[in-house]
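For this view, one protein chain was removed and the others were kept in their places.
And then chain A:
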Amino acid sequence: MLARRIIPCLDVKDGKVVKGVKFRNHEIVGDIVPLAARYAEEGADELVFYDITASSDARVVDKSWVSRVAEVIDIPFCVAGGIKTEEDAKRVLEFGADKVSINSPALADPSLINRLADKFGVQCIVVGIDSYYCEESKTYQVKQFTGDESRTRTTHWNTFDWVKEVQSRGAGEIVLNVMNQDGVRCGYDLEQLGRVRDICTVPLIASGGAGEMLHFADVFKQADVDGALAASVFHKAIINIGELKSYLKDQGVEIRL
């Protein structure tokens, strides 16, 4: 049976791993390579590295650390941040990344998804979506440039329409990051994830809101996602990945131990 994936997310800023709350006030949590190695050792199924400054600063993710990660890590990893062209993606993949994830550049030019999928195959093209539930309008909005608070903007896309659009263009996986939930550790947005799951035929990764082990069990069982991504609970050692995986296995979730 295909196992559900536990995916620590390492937000990278200026070559260091950082973590903010609701995308703000970033604090340094450590160096990239040792932290990645530790998570792989603890049983992470995959790693995601987001260069959170790259898109908003109009620069390409610094590549040198991708190669250093690939050298040490023997599990798959995905790199996101400022990948705007086929050439950008090619370079990151050549350095040893298994997948590239695009977010803001896909919103700026949706045909980028088609071009990347044609050239590299859908299996290595991940589309990240920053989704925000607006209480006032009762709508799910897609946000762009979330790496920099001052430049974050609301797009014209409704989350569900954008999920359909990126799939039709060749996204091989979708990471749905629910911004209301990010870094606050009170659980994944099960309702929203469940609704996206219904229209998502590619692997779906939940992101934003994990605070305790129960949240992971809930998101796998109730929203039927393929993977759960989290950052602060792992960085701050609130949850140990090995213990989490044993717990999920006991809860009847298909897990690689």
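A few notes on this one:
Convention: contacts are C-beta pairs under 8 Å (C-beta built on N, C-alpha and C of every residue); 3 or more make two chains touch, one makes a residue touch a chain; residues count from 1.
One rule holds in what follows: contacts and distances are computed from a predicted model.
Choosing from "Imidazole glycerol phosphate synthase subunit HisH", "Dipeptide ABC transporter ATP-binding protein", "ABC-2 type transport system permease protein" or "Cytochrome c biogenesis heme-transporting ATPase CcmA", the protein name stored in UniProt for the chain missing from the display reads "Imidazole glycerol phosphate synthase subunit HisH".
Here one chain is not drawn; of A:Lys90, A:Lys221 or A:Lys249, the residue touching it is A:Lys90. Check A:Asp45, A:Asp189 or A:Asp218 against the missing chain and you find that the one touching it is A:Asp45. Among the residues A:Asp118, A:Asp161, A:Glu191 or A:Asp250, only A:Asp118 touches the chain that is left out of the figure. In the full complex, the hidden chain is touched by chain A at residues 1-5, 40, 45-46, 67, 70-71, 74-76, 89-90, 93-99, 118-124, 172-173, 200-204, 226-227, 256.
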